[in-house]
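The other protein chains are all here in position, but one chain of the complex has been omitted.
And then chain A:
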Amino acid sequence: MGFKILEKEVLGPNVKKIIVEAPHVTRKALPGQFVIIRVNETGERIPLTIAYADKEKGHLMIIFQEVGKTTKLLGTLEVGDEIADVVGPLGRPSEIEKFGTVACLGGGIGTAILMPLIRALKEKGNYVITILGFRTKDLIILEKELKEMSDEFYITTDDGSYGMKGFVTDKLKELLESGRKIDRVFSIGPVPMMKVTCDVTRPYGIKTIVSLNPIMVDGTGMCGACRVEVGGETKFVCVDGPDFDGHQVNFDLLMKRLKAYVDKEKISLELFEKERRK
C-alpha cells in the first residue's frame, strides 16, 4: 500500500512539483492545510503544505524544496513510484473572507503555499497584491501562475538579477509608505522573512498572518514537537495552526527549535548522498 505519484515536474533548482493520488486527503482539503508524509519504511514523518487539491480527480499537488535527506529522497521518486504514507488534511484551514486589499508575500518555497490561498482570496472578491521574493533569478518559481491569479504582482531578488533588488518586505514597505491601504497581509516563507514582515506591518496595525513550518512528528496534536509561543502561550502548530497572527509569534524561539537536529540532519544527508554516488 502506498500513494502513487502521477506527475512530476522540476520547477527550479531543487524545487519539484508532484501530483499524488490521494483522494482521501483531497476530499476535505482547504487552503492553508498540510499533509504529513513518510517516504518509505525507514523514513521520518515531515509536514508538507498542500499546493492544490483536485477534489474530483483525487489528485494532490505538493511543491517541495529539496533541503535535507527526506525531501531529496522524495525528489528521487518518479512517476509511478509510491510514497509510503500521506495523511491529512491536517491543521486548520486559513481564515479567508473578504478583507478588501490583501498583500500576499511569498519567499522561496513559500511561494507554492500562496497558490491555494490567493485562489481562495480571489474567490471571496479580494484585491490581491502578490509580492514574491527569491535569492536570485534562477530560483524563481510559479511566476506565470501567480501573476495570472493576482491583481498586482511584484518580484524581488536579493541580488537584483530580476525584478526589484531587495526583499519582499522592502516592496511591502514601499507600498505602505506610498500610502497604499492594505487590509490584511499574508506572509509565507523563511522565518526571518515572516518576522521582518511583521515588523513592517506592526506600526500600521495591519493584521499579518504567517504560516509556520516547525519540526513535527505525528502532526495530529499528540507529541508537541511543533510547539511555538504565540501571545505568550504555548500552541501546537499542527492543530492550532499552521496560520497564526504574526504579531504574536515568538519567531526567535521558532528559529532555534527548527535547528534542534541540524547535526543529525547533516549525518543523514551525507550518508544518503554517499549511497547515491555508489
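A few comments on the model shown:
As a convention for this text, a contact is a pair of C-beta atoms (placed from the backbone, for glycine too) under 8 Å apart; a residue touches a chain by one contact, two chains touch by 3 or more; residues count from 1.
As a convention for this text, contacts and distances are computed from a predicted model.
The subunit not displayed here is recorded in UniProt as "NADPH-dependent glutamate synthase", chosen from "Sarcosine oxidase subunit delta", "NADPH-dependent glutamate synthase", "Nitrate reductase alpha subunit" or "Oligopeptide transport system permease protein".
Among A:90, A:146 or A:193, only A:90 touches the chain that is left out of the view.
Remark: the omitted chain is touched by one listed residue; of A:101, A:161 or A:220 this is A:220. Across A:45, A:119 or A:247, the single residue that touches the chain missing here is A:45.
Listed for chain A, the residues touching the missing chain in the whole complex are 1, 24-25, 27-28, 38, 42-45, 69-70, 84-90, 217-218, 220-225, 227-229, 234, 239, 253, 256-257, 259-261, 264-265, 267-268, 271.
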